[in-house]
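Supplied in structure tokens, the structure appears directly below.
Apart from one protein chain that is not included, each protein chain of the complex appears where it belongs.
Lettered A and B in written order, each chain numbered from 1.
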Amino acid sequence: MTNPIADVLISETVLVTGTNTTENHPIFANYLKEAVLKHGTKILVIDPRRIDLVDYAELYLQPKPGSDIAWINGLMHIIVKEGWAAQEYIDERCEGFAEFAENLKKFTPEYVSGVTGLNEDELYAAAKLYGQAAPASILYAMGITQHTSGTDNVKSLGNLAMLCGNMGIPGGGVNPLRGQNNVQGACDMGGLPNVYTGYQTVDNEDVRAKFAKAWGLETEALDAVPGLKLTEMFPAAAEGKIKAMYIMGENPLVSDPDLTHIEHCVEALDFFVVQDIFLTETAQKADVVLPGVSFAEKDGTFVNSERIVQRIRKALTIAGEAREDRDIIAQISTRMGYEMNYENAAAIMKEINEVTPSYGGITYDRLENGGLAWPCPDTDHPGTPILHVDKFARGKGLFFAIEHQPPAEECDKEYPFVLTTGRVLAHFHTGTMTRKGVGLNKVHPEIKAEINPEDAARLGVVADDLLTIASRRGSIEVKAMLSDRPAAGVVFVPFHFHEIAVNRLTNAALDPVAKIPEYKVCAVKVEKA
Amino acid sequence: MVTLTIDGKEVTVPQGTTILEAARSVDIKIPTLCYHDRMSPIGSCRMCVVEIEGFAHPMAACTTPVEDGIEVATISDRLTRIRQDSLKLILVNHPLDCPVCDKGGECLLQDLTYEFGIDQVEYSAAKVDRDSQYASPLIRYWPDRCIMCLRCVTACQEIKGIGAISVKGDGYGAQVVTVDADKCQSCGECLQVCPTGALTEDLSRYKGRTWLIERVPTTCTYCGCGCQLELNVQAGRVMAVTAQDGVGVNQGSLCVKGRFGYEFINSDERLTTPLIKKNGKFEEASWDEALTLVADKFSAIKAEHGPGAIGGLTSARCSNEENYLFQKFMRAAVGTNNVDHCARL
Partner (left out) sequence: MAEIIFSSWGGEVVDNRTKESQDFEPVNTVDLPEYFRQDEAVKALMGWYGLVVRDPETDVVDLSRVYIQEVQSKSCGKCFLCRIGTKVMAETLERICNGQGKPEDLGVLKRLAESIRESSKCNIGQSGPLPILDALEHFAADFESVINAKKSVTAGNYHSKLTAPCMDACPIHLDIPNYVECIKEGRFADSLDIIREKLPLPGIVGRVCVRPCEEHCRRMNIDAPISIKFLKRFVADYELSKGKEPKFVIAPSAKTGKVAIVGAGPSGATCAFHLTKMGHKVTVYERFDEPGGMAAMGIPDYRLPRSILREEVDRIERMGAQFDYESIVGKDVKLSQLEADNDAVFIAIGAHLGTTMGVEGEEENYDGYISGVQYLLDINQGRDPYPEGKKVAVIGGGNVAIDCVRCSFRIEKDDVHLIYRRTKNEMPADAVEIHDAEEEKVNFNYLTHPVKILAENGKVVGLRCVKMELGEPDESGRRRPVPVEGSEFVIDCDIVVPAIGQTMDLSLLEGREDVKTTRWKTIVVDELTKQSDQPKIFSGGDCETGPGALITACAGGRTAAFSIDKMINGESLDYTEDDHFQKFFSKVKVFDQAEDLGLLGGRERKELEMLDPDTRKFTNDEVEQGFSVNDAMAEADRCLRCYRVATIKV
């Protein structure tokens, strides 16, 4: 997020898109509700699902799934035409505007209406609500990114924010809501194939030299070529290029798209190691399973969506021989001839401070008094709650001219429904943690597919009837829940339930840059089972 | 700015400040029970009544805004009588089951009863039967212990914007009831703000006395909000999860997962020993055996096929420190950039 969530309290308008905030980020949703109820903030929801937050919204638009670039460009077309663009801000702080503006010209309300299914009045009202507000914020999540056009979707939202002068100011920004406790931290720490910590790229020789020195290696020992992304690794395994995999705390055999294919890839591996706290669906396929510990049994730090680094603390010790994950990694490394030896988590953080400019000042001592938002280069720095203040991180804010492109798989006669996937309030990700106890299962006991009552009536389906949902890749049977959240022609299925895994249906088509799969749109047929 | 005196002490505060806030700003303690920092004043307990020179009626400090030049008294015989009566009236039908109450030891009513020295109650009234049904299956409602302070109702409406519970009935028969169970998200905000033991966690099979529980502050392990919470631990078990008011992005709120999704920690299904698959079946192994096997295999594959033949997935659920070590391991020990995690999923 470029801005802290509390900024929505001072926003005049908040555009909420591709995030079912009340279920997936319930505490952030508190801020949105408070903003509406106490501070007069107006919420503009644009989402293919009629999420609960719509009850608090000033305006709600329900576009067709996979039409994001079209409506974002459509709003910008109107904003430019009506003279609501922040021209002074654009001239001073951005570049690439002319080409971008030229590209917008064809996104007339008529054209956009045809692509998105929204009417022209709605588009105008939405453009006005965002375009005339000062400041205005944008919140989004996987509903924007999990598309083959995900990167372009995000860039388009960036364009929109810059166009109205909303970047780098309190109450503004473009704010992706992170879905997992430390997805931000995993990225910050270089858990990505192309960067070391703090987004220092692996193809930069100076960076490699610095890390080599810190790690006691020759520069040449470090690979200069970016590695494979997760979504590329499994196919590479099937092709025999990857022989061994080491997976820590992930469950791709429920979470990844086109599961049948993934299973096939994993079986092709020569050697497969999984480190986890439970014998997950993925761990069951492993050659060796190493028992790690949960967040309650170790010290460390997580980074939240707002880029705030916060402590976790060891609260108890589990009986048995499970070991802290850092010990396990260090032991394997040492046995492979590269010695690792850290006294505690704080010692690791100390090393992170040394090699990561944006983490330079984030020490355990300081974290005792509460979290710190990076960049925080030194121990006197207070942290940076808002990014791009005064100038953009790259210097000038760059406008991108972006074309609309349809989803990889569109509906046809045989597969007339759009399937979209996501989470429910009471469960998390692959259910490894939330489905273990009694409590959350009482609140949300079973998987159901959300289907619009209109479609249900047409299919002769009533609540709790069994549906067969099939895509070109697989088929599942799941109970129906009649709901006006999805529009007619759209079904929603959560992915927490391994026994009825919706990812048997999803499409592994990837965004060309981020390699993110198109979970939010695939073509399916729906029948009464 | 507005200047007033409270107990003879001059106080200057911005217009719109309540008398309670003004008093707190100069460390004058006015007793409160229903008042909660995160909500608008409720005004149900009347413990915070004060007197203002020239006005016949005592007024609630929590709801009355300051005026220039007023002289406020927070202590007088009349105020003490009112506060004592307020407490005595609650105790007319509040069970004295403190020894078996989960809240015993950190109950606001207990503290105030002690502070005001209520050792006998000369009032009496028949008990009313209240419904013990509650909106969430994870929370138990003890209707007899409920003092109707309405913090729960206000929190559900104001903090969560939901309104699943409300007051029904009039007079003595008024009670907190579930008006819309479907809307309840089991977030436990009501539980969090309840000053007595009227709402208790109904999930953990294990209970502990409040003074024996250790509360360890930490960060939630679910979504990216990064809520600050406290694991309530006794004898190596998590008994409950609470949050501290005013701390972190959540300011004391939690969602259903954060508050009730802790059972996995002490789950019997946890892995407790390394496993090695032999002939298609897992067998328990020693750490030494497992680690050596992994290190040897990785080394062999690296030697035969090059470091690029090994891929690693680190985790968005693990800590920064673990992620750092994992990528360092892949890059420095294995020698490949084939490291990623599920950021996209």
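Criterion: contacts are C-beta pairs under 8 Å (C-beta built on N, C-alpha and C of every residue); 3 or more make two chains touch, one makes a residue touch a chain.
Keep in mind that this is a model prediction, so the values were computed, not measured.
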Selected residue (touches chain absent from view) among B:G173, B:G236 or B:G306: B:G173
Selected from A:G40, A:G83 or A:P382 as touching the chain missing from the view: A:G40
Sole residue of B:I90, B:C152, B:A316 or B:A333 that reaches the chain not shown, by the stated touch rule: B:I90
Contact set of chain A toward the excluded chain (per top definition): 36-40, 55, 58
Contact set of chain B toward the excluded chain (per top definition): 40, 43-46, 49, 52, 55-60, 63-65, 67, 70, 78, 81-82, 85-86, 89-90, 92-93, 122-126, 147-148, 150, 153-154, 157-158, 161, 163, 166-167, 169-175
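One rule holds for everything that comes next: only the chains that are shown with their structure count from here on.
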Separation of chain A from chain B, taking each centre as the mean of its C-alpha atoms, in whole Å: 28
Chain A contact footprint on chain B (complex, rising order): 136-138, 158-161, 185-187, 203, 214, 216-228, 231, 233, 236-238, 247-250, 253-258, 260-267, 269-277, 282, 285, 287, 290-299, 301, 305, 307-345
